[in-house]
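In this view, the complex is presented without one of its protein chains, the others remaining in place.
Each chain gets a letter, A and B, in the order it is written, and its residues are counted from 1.
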Amino acid sequence: MDAALIPEGAKRCSFPKFMLGIAIVGAVLLWGVYAMLLCWFKGLNQTNMNDYYGFALWIWADLAVIAVGGGAFFTGLLKYILKIDELKNIINFAVIIGFICYSSALLILAIDIGQPLRGWFIFWHANVHSMLTEVAFCLSLYFAVLTIEFIPNILENRQLNKVPFFHHLAHNMHGTMAIFAATGAFLSFFHQGSLGGVAGVLYGRPFAVREGLLIWPWTFFLFTWSAAAFGPCFTLLVTRITEAVTGKKLVKDNVVHLLAKISGWMICTYIIAKIIDTIYWATVTAPGLGFEMSHFYTNNSFYGYWILVTEVIICGVIPGILLINKTTRENHSLRLLAIILGVIGVCLNRWVMVLQVVAVPVMPFDTWALYIPSWQEVATTILPVAYGIILIAVTYRYLPVFPQERELNQSKAQES
Amino acid sequence: MFPFNFEWVWDIGHYLFFGGFWYAIGILGAGMTYCIAKAAYDTVKGSQDNHH
Partner (left out) sequence: MQDKKAHKFGMVIDLDKCTGCGSCTVSCMAENNIPFKEDESDKKDSITWMRVYKLTNGKSFPDTQTAYLPRPCQHCGGKGDHGHSPCVSVCPATATDYGYDTGIVSQIYTRCFGCRYCMVSCPYHARYFNWWDPVWPEGMEKYLSPNVSPRMRGVVEKCSFCYHRYQLAREQAYYNETDEIPEDAYQTACTTACPAGAIIFGDLNNPSHRVHQIVKPDPHPDPLNHDVVGKSRNPKVFRLLERLGTNPKVYYMSEKEWIRKVGDSYLDGEWDKMKNHHGSASHD
């Protein structure tokens, strides 16, 4: 039915089967859209946020998708600036994942603000001293970069590519991609960092506050570093899931191993910096303000030391070691374990730096505040996941996303 | 965002922040303009070549 749109030589499932899958995920998407409309029309009283939890599930989701979406800028940097050519076989997919993550982040922000129609004030009336302003500008601009990086792939669709103008445009954009990728890396450095800065500058919140370099607290650099480290894990994870769903090998092992190795070294260096940061904060920064480390991890029913151990050791040190070691990296199951742990680790870090920050009491007579999100918050957080699945399904079906797909599956066909 | 916004101040913060912003916008804008213009040129040139 849609055979004319499917990339040449690629095998895809039947159109009705494809549409059935889309319809199932689409139902979840509609549920999220319904919750989103409730929030827009009835207001944020639809959530379980309160005056203690001004930032909650959405801001976590925002930070988490941007962190895992960091695979796009980092892979782009490696491919176009550092000229690691093998990565051309995964860069399209990394860009698509990044595009999904960043568009989701912008959508979540649009739901999260109390007066969505005034959202443009953050640009128009910008306070250049606010980390959130830096986030908004760099995030929007970087989304533009991702769109620019995504366009050539769209234009390579079999039918679109027949239009001469589109064919030439895609070709020319490929030619200038290094400039766009460099701009993207520059913007990503600042918005990933300023998301870390959002927490680090809160000098009224001893759990979050950090010393730093010039105007940037250490969390600025830790966030950029962790996004570059764990972002590729997410790219690899989604690639693995796509391979499982389609039942095809889509990227050659040497490419996967290379990206996993780079990610492993980034994770290891990041986690060393994170451990040093944690020790310095726990022994110098917080005590200097009158707080023992135990204040932040005891006297409540949820936030214990387990969260620190899980984030730093189980989901930081372990995946790092698994990925730098050749034997474990090239072992299929252990690599999968490492990238899953890595993705959990970075998401947990973002949770801690948003939710635990506001949960901890600061005034001595104040109490811990815990929170459970409402279904509207959960639905609107799942909404981008459903949207992401649909976009990946559509792009995989109609665009030449994986340059090695044909070769990998032809040889398989020949063997059998 | 613009110097005519009343909260605008000509200070180092604004120079750096908006300097970076307009620089990035400039690069992206110029890059895309180049790509589109060249694609249009290539298209026209290609169709002329086909006619000959």
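What we mean here is this: a contact is a pair of C-beta atoms (placed from the backbone, for glycine too) under 8 Å apart; a residue touches a chain by one contact, two chains touch by 3 or more.
All values reported here derive from a predicted model rather than from experimental measurement.
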Omitted chain - touching chains that are shown: A
Of A:Leu187, A:Val201 or A:Ile392, the residue in touch with the unshown chain: A:Val201
Touch with the omitted chain, as defined above, among A:Asn127, A:Thr269 or A:Asn299: A:Asn127
Touch with the omitted chain, as defined above, among A:Ala10, A:Leu87 or A:Val358: A:Val358
Footprint left on chain A by the chain that the document does not show: 43-45, 49-52, 54-55, 112-116, 118-119, 121-122, 124-127, 129-133, 136, 198, 201-206, 287, 289-292, 295, 357-358, 362-366, 369
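Methods note: only the chains that are shown with their structure count from here on.
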Contact set on chain A toward chain B in their complex: 123-129, 133-134, 137, 141, 144-145, 148, 164-166, 168-169, 171-173, 175-176, 179-180, 183, 186-187, 190
Touching residues (chain side chain B, partner chain A) in the complex: 1, 5, 7, 13-14, 16-18, 20-21, 24-25, 27-28, 31-32, 34-36, 38-40, 42-43, 46-47
